[in-house]
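Only a single protein chain was left out; the remaining protein chains are all shown in position.
For clarity, chains are labelled A, B and C in written order, and residue numbers in each chain start from 1.
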Amino acid sequence: MPPRTPIPLIKVDVKKAPWEQNQKPHNRWHPDIPPVAEAKAGDLFRVETIDWTGGQIKDDDSAEDVKHVDLSRCHYLSGPIRIVDDQGIPAQPGDLLVVELCNLGPLPGDEWGYTGTFDRDNGGGFLTDHFPEATKAIWYFDGIYASSRHIPGVRFAGLIHPGLIGTAPSHELLKIWNDRERALVEGGEGSTTLGGVLHTRPLALLPEPKGALLGGVPTDTPDWARVSGEAARTIPGRENGGNCDIKNLSRGCRVYFPVFVEGANLSMGDMHFSQGDGEVSFCGAIEMSGFLDLKCEIIRGGMEQYLTPMGPTKLHVHPIFEIGPLEPRYSEWLVFEGISVDETGRQHYLDASVAYKRAVLNAIDYLAKFGYTKQQVYLLLSCCPCEGRISGIVDVPNAVATLAIPVAIFDQDVRPKPGGPPVGPRLLRRGDVAKATYEGSKTLTINACMCGGGH
Amino acid sequence: MPPRTPIPLIKVDVKKAPWEQNQKPHNRWHPDIPPVAEAKAGDLFRVETIDWTGGQIKDDDSAEDVKHVDLSRCHYLSGPIRIVDDQGIPAQPGDLLVVELCNLGPLPGDEWGYTGTFDRDNGGGFLTDHFPEATKAIWYFDGIYASSRHIPGVRFAGLIHPGLIGTAPSHELLKIWNDRERALVEGGEGSTTLGGVLHTRPLALLPEPKGALLGGVPTDTPDWARVSGEAARTIPGRENGGNCDIKNLSRGCRVYFPVFVEGANLSMGDMHFSQGDGEVSFCGAIEMSGFLDLKCEIIRGGMEQYLTPMGPTKLHVHPIFEIGPLEPRYSEWLVFEGISVDETGRQHYLDASVAYKRAVLNAIDYLAKFGYTKQQVYLLLSCCPCEGRISGIVDVPNAVATLAIPVAIFDQDVRPKPGGPPVGPRLLRRGDVAKATYEGSKTLTINACMCGGGH
Amino acid sequence: MPPRTPIPLIKVDVKKAPWEQNQKPHNRWHPDIPPVAEAKAGDLFRVETIDWTGGQIKDDDSAEDVKHVDLSRCHYLSGPIRIVDDQGIPAQPGDLLVVELCNLGPLPGDEWGYTGTFDRDNGGGFLTDHFPEATKAIWYFDGIYASSRHIPGVRFAGLIHPGLIGTAPSHELLKIWNDRERALVEGGEGSTTLGGVLHTRPLALLPEPKGALLGGVPTDTPDWARVSGEAARTIPGRENGGNCDIKNLSRGCRVYFPVFVEGANLSMGDMHFSQGDGEVSFCGAIEMSGFLDLKCEIIRGGMEQYLTPMGPTKLHVHPIFEIGPLEPRYSEWLVFEGISVDETGRQHYLDASVAYKRAVLNAIDYLAKFGYTKQQVYLLLSCCPCEGRISGIVDVPNAVATLAIPVAIFDQDVRPKPGGPPVGPRLLRRGDVAKATYEGSKTLTINACMCGGGH
Partner (left out) sequence: MPPRTPIPLIKVDVKKAPWEQNQKPHNRWHPDIPPVAEAKAGDLFRVETIDWTGGQIKDDDSAEDVKHVDLSRCHYLSGPIRIVDDQGIPAQPGDLLVVELCNLGPLPGDEWGYTGTFDRDNGGGFLTDHFPEATKAIWYFDGIYASSRHIPGVRFAGLIHPGLIGTAPSHELLKIWNDRERALVEGGEGSTTLGGVLHTRPLALLPEPKGALLGGVPTDTPDWARVSGEAARTIPGRENGGNCDIKNLSRGCRVYFPVFVEGANLSMGDMHFSQGDGEVSFCGAIEMSGFLDLKCEIIRGGMEQYLTPMGPTKLHVHPIFEIGPLEPRYSEWLVFEGISVDETGRQHYLDASVAYKRAVLNAIDYLAKFGYTKQQVYLLLSCCPCEGRISGIVDVPNAVATLAIPVAIFDQDVRPKPGGPPVGPRLLRRGDVAKATYEGSKTLTINACMCGGGH
C-alpha cells in the first residue's frame, strides 16, 4: 500500500529569508542548478513555497514596500525536483512530464495575500501609464473565500494556482532565450509598436548576478559566477512553462511539460490564491506562500510524440494542460469589449494586447461608478476570477478583446439599469487601497475626455 | 395583452440576391442610410438575415467559390431599425440601447453553413502565411448540433450568434474611423510590428463604392455617390459594436449599445451557428443565414452614465454585454499555450496576438496527430466552441495566450497518453476539407523543424 | 447527401380539435394502435404536437377551464411512428431504440403556455389537500425566456422537453400494467400509507373507453371497443417511458427506449416549455403545443444487452438517457429541506414523497414572504427549473429531500438577511394567479401553527 499522506518533499519556513531556507530555493533558470529533492512517478508529494518576493511585502496599510521592492530578488522557486520512474530511471530529454496538481492551498498559519501595482519606474504594469504609483491591497482568506479591507464589498472563491511552474531548460534552450531577449532589448523601444502603448519597463530582463539565488550552486565559486551570469530571469513564461500566470492551473489540473534535462528538474513557486486573466497589475494575483500536492508521470518520448516544435529548433515547444473539475462556478457575467485603437485614438493592426488594454480600461471606468476608486478596480480586475478573451483576431484592422466579470462577487448589482448608476446616498463609498506617491517624471496618459474625473 | 409571437419585422428570401430583397440590406456603415423598419421598446420582433456573402458560397465540395469570393460585396446587414420608446420618441444620441437576443437560429428550410479560409491574395486569415490556399467545409445541423462531411468525427452544440450587430455611427464618428484607418494604411506594413507576422492583407479596408449596397439610399443619385464614398466598411468591430465576432452574443444575452444617431439605427447580420474565440480562419465561423428574435429597451442618457469614453472624443466608447444562460456546457478541456515568440524564433514584446497565433499553431499540429489534416483542424478551431484566453499580459517580454478545446466534441480521446498518439490501424483517417490551389507568389512560413509533415 | 432540413413527419393544426387532425393522435397506450408515420434510422424528422389537453385550456384570466377540464380526454400523442433501419427492417422487440432530441420548441405562431392546479375533486395535485381550488397562470415566451402576467417578477430560461415520450407496450406488458394498477385501486386508499398524505385522487386511472382517441383504430368497430377497453391510460410513466415528466429530456438529450413491438411505435406529446422536478401542481409544467426534431438509431438486441429486467418478467425494464449540453446554467441556489414527518407531525418511514412534500411546503411559505401569494409560488415551483433531490434515503426513520431554486430567476434577492424579509413599502405585492372556487367537501390540511396566514 502506498502512503496515504503526501510525502513532505520540500518544506519552507516563512519566518526565514529565502537564503536561510533548509532546501535553498532558486530565482533563476539554469540547467546546472542541482536538484534539492527527488520524487518517483506515482508518488503524492508536497512542495511548500514562500511568496514570490520572499517576504518583501508586509500585511500593513502602506504601499512603500511595493514601491521599493527589489525585483532582482523575486520568484523564489522550490526545487528543482528530479523525477524518476518506478525503476529509479530519471525522466529524459524528449519525455513528457505529466504533473497533476492534486491539491493546492495557502500555508497553514499564513493565510493571507497581497495584490499590488508597482511604481512606474520600478516594475510598472499593464496600465502603468495610467496608474504610475505603487498601490497595495491585503487579502484575508475565509477558507475558500478572499476579502480585503482595502477593497470592501467584494468577495470571491479562490482559484488557487502556482503562477510559476516549469522544468529546467537545457543549455541550448537557455542560449535561445538569452539571445532572443537580448535582441529585443537591443532593438530598443522603437523596434516594437507595443513599446509605445504598453509602458511596462524594461522590454526584457536579461541575466543579472545581483540578487541571484541559485539553490545548491556553491556560492563564491567560479561556477556560481558562470551560472549567475548565464541564468535566465524568471519573469516571462517560456518553452518550459515558467511564469505563465495561467489561472486555470488549479486543483485537479494535469500539466504536460516538455523535459529538457535529465530528471526534468521541476521547480515551482509564486503561489496565487486567485488571479484574473492577464494579471493586469503585474503584482496582480493575490500573492501568497503556499503548498502544492503533486503526482507525476513520465510519458517516455512523449515530448516528441505530442509536442510539435514550431520554430527554428526542436526545443520550440509549449506545455499543454487539462483543466480540473473544481473551478468556481459563476453563471452571470458582465462583459467589457475593447478594440485595437489606443487611448490617443490611434489605430493598431490586429493587436490583441491593445484591445485588451482598452477592455480593461473600460471596465475600470465603469465599475468606478459604483463607489470604488479606479485603483481599487484595477487591483480587483487583476486578482478576481475574471476572464480575458481574444474574441476576434481577423477582422482587419481591429482585434476585439473582451473582459468578463462575474457579477456575483459584488455586494451590489453592478449591471446597467434605467436611472443610471447610484448617486447621492445610494452611492456607498468604499475606502481605498494603500498608495505610495509616484515621484518619477514619466508622462501620465491623460484621458482627454474625462471631465472632473481624476485618478 | 402584447402579441405572443415575434413581430416579423424584416424578412429575407435566400433564393434572391441581396439587392433583390424587399427590405434592401446594406453592407456599409453610414448615418444617412435610412431605416427600413421601426420597433418599439418592449416589442418582441424577428429579423431575418441572409448569409454574410449574400449567397456567394455554395453547399458543394469545391473551394473555388471561396477562392474567388468578392469581399467588396459582403456583410449584408438587415436594418437599420429605428428604435422608439412606448411614446414613439426615438432613441437619442447619448442614450444606451439595450438589445436582448431572445432567440436566434438558422432560417427554417436553410439549415446549413460553411467554414472556409480565404486565399492569401484574396482575404487571407490569421494563419494565411501557413495556409495560403482557399478551403471550405460544409456543416449540416441536427437541431442544436453541427457536423460536417468534410471534418468527420466531430460534433458539437452550436452557440448561435450574430457575428455583426451594431448601431449606426454619426458623421463625426464615421470621420474618426476613416481617418484612423487611412493613417494605418498609409503608414504601410512596416509601420506595424504585427504587419510582419500576421499576414492578413490588406491592413485595413477603406471606403469603396464598388460593391456597396446602401439600403434605401436611392441609386444613381449624388447622395449615393457621396454616401458610398464615405461609408465605412464592415469588416472590423468598432465603437458601435459591428463585426465583433463575439461568440458569446448568443441566446439570452443582453447587449448595451451606445446610440450615435436618432433612432439608434440598429443593423445586424453575419449569423454564425458556432464560432471559436478569434474566428481564426476569418471566414471562420459556421456561416449561415438566420433569424434573431429581439427585444429592445432605451436607457435615456445611459451612454454618458455608463460608458466612459477613453480617447480623444466622447464617441470613443465600446458596448458592454451580459452573457446568457444557455451556452453549451463542457467540463473537460485540453488547453494549448503560446508565448509571444514567433515561428522564426523572434521575440516580440507582450504581444498577445503573436502568442495566440502560437497557441493555435500548437493546437493544429497536436490534433493533426489524430487523423485529421491540418486544414481540417484549422477550420475546426475556427468554428467549434473553443476559448481563447489572454492568460498573462505583464510578464515581459512574453504575453501568454491559451486556447482551450472541449474534448467531448471528438469521437475519440485526444488527450496525451503513454504510448503516444494512435498509429497504424488505430489511426483513423478522416477525409479532408475542400481545397483550391494557391497561385500567388507570397512565401509560405515553413516550419523548419517539421520532418516529413507537410501542410 | 442527406436532406438538410428536418423531414416534416407529423403536422398538427392547433386550431382544430384533436380528432380533426389529419394524422389522428391517440391518448391511450395499446399495441394495436397502428403507426401514422414511418422514420428511418439516421433521418432527422420533425414531429408536431398539440398541447396535452387538446386545447381545453385558454389564454385568459379565468381558471374555470382548468376546474372543469375533462381528464379522460388528455395526453394527445403524436404517433405512433414506426422506426426502420436503413434497410427498411423495423425495430424488433428486444432492440434498444435510441432517440436523440435534436431540437424542441413551441410551435411557431403559438408561443404561449399555461400552468395550473386542478380542483381537488377533478385531478388534484401534490398539495391538493392544501390548495384544493383550481388555479391558472399564463406564460408568454420571449424566445428562450418565459414570463407570466399572473406571476410578475420572475423570468427564466426554458428547459423545453416532452413530458411524455415512449414506445408502445406489447400485449403482455399492457396486461401487466392493467393488472397491477387494478390491484392498487382495489386495495383502496387504506392499503397505501401514502394514500393518507398525498391526497391526489384517484389512486390510479384504469382503462376507460370514454374520451379515448385511438389514432387509426377504426371507430364504431369491435376493434375499437376492444382496444379502448384494454388500452392503458397515459398518466403514469412506465416501463416504456411514457409520461415521466423528466425535465432533463431536453435539447441534445439521447434517450434509450426498450422496444416491445415491431417498429417500436414511438409516440410523444405533452410538450413543456419548462418544468421543475416533480411537476408538483400536476398540470404543472408550462404546458404548450410544440415540435420535436428527432433522430433515431436502433441498437439490435440492445434491450437485452443493456437493460437488465428487475421484476417478474423480462419486460420489467426502464429507459435510460444522457443529458444534453444546453441546460440553462444557474450557479446560485437556495435550497429547502424536508423530512418524512407529515404536516400533522406523524413520523413516516423513509418516505421520500412525504419528505419532498415538506420541502415544497417549506419553500412555498418562505417565498410567499416576498410578496407572492402561496398559489403563485406553488405554480412557480411546478414550472421553474428547480431541482428536487433525494438527499438521504437510509437514515431511519427519516428520508431527507431537498428542493433547490435558482435565485437568479427573481427580480429581488430572496436570500435570508439580517432584518428579515421585506415589509411595508419594501414589500412589492405581485398580483395573483387566476383562481376558481373549490366547491367540494374534502377537508383542507390546516396548518395549525400559522397565525393569520391563510391560503
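Following the convention adopted for this analysis, a residue touches a chain if its C-beta (ideal position, glycine included) is under 8 Å from a C-beta of that chain, and two chains touch if they have at least 3 such contacts.
Only a predicted model underlies this, so the values are computations on that prediction, with no experimental measurement involved.
Shown chains touched by the undisplayed chain in the intact complex: A, B, C. In the complete complex, the hidden chain is touched by one of C:Lys67, C:Arg82, C:Arg120 or C:Lys247, namely C:Lys247. Looking at C:Pro3, C:Gly109, C:Gly229 or C:Pro416, the residue that reaches the missing chain in the full complex is C:Pro416. Taking the complete complex into account, C:Gly338 is the one of C:Gly105, C:Gly338, C:Gly371 or C:Pro385 that touches the chain left out.
Screening C:Gly113, C:Gly143, C:Pro325 or C:Gly371 for touch with the missing chain picks out C:Pro325. Among the residues C:Gly54, C:Gly116, C:Pro162 or C:Gly388, only C:Gly388 touches the chain that is left out of the figure.
What chain B contributes to its contact with the hidden chain is residues 329-332, 408. Annotation for chain C: contacts to the undisplayed chain at residues 96, 98, 125-126, 176, 180-181, 183-184, 191-195, 198, 200, 202-205, 235-239, 241, 243-248, 256, 277-282, 284, 297, 299-302, 305-314, 316-323, 325, 331-339, 341-353, 356, 358-359, 361-362, 365-366, 369, 387-402, 404, 415-418, 420-421, 447-450, 453.
Of the residues in chain A, those that touch the hidden partner chain are 1-2, 4-6, 44, 59, 100-104, 108-112, 140-145, 149, 157, 251-252, 293, 295, 324-330, 408.
Criterion: only the chains that are shown with their structure count from here on.
Overlaying chain A on chain C by C-alpha atoms takes a rotation of 180 degrees, rounded in steps of 5.
Over half of the residue numbers found at the chain A and chain B interface occur in both copies, marking it as a same-residue contact. Centre-to-centre separation between chain B and chain C, using Cα means, comes to 41 Å.
Our note on geometry: chain A versus chain C, Cα centroid distance of 51 Å, whole angstroms.
Annotation: 31 Å between the Cα-based centres of chain A and chain B. In chain B, the residues touching two or more other chains are 325.
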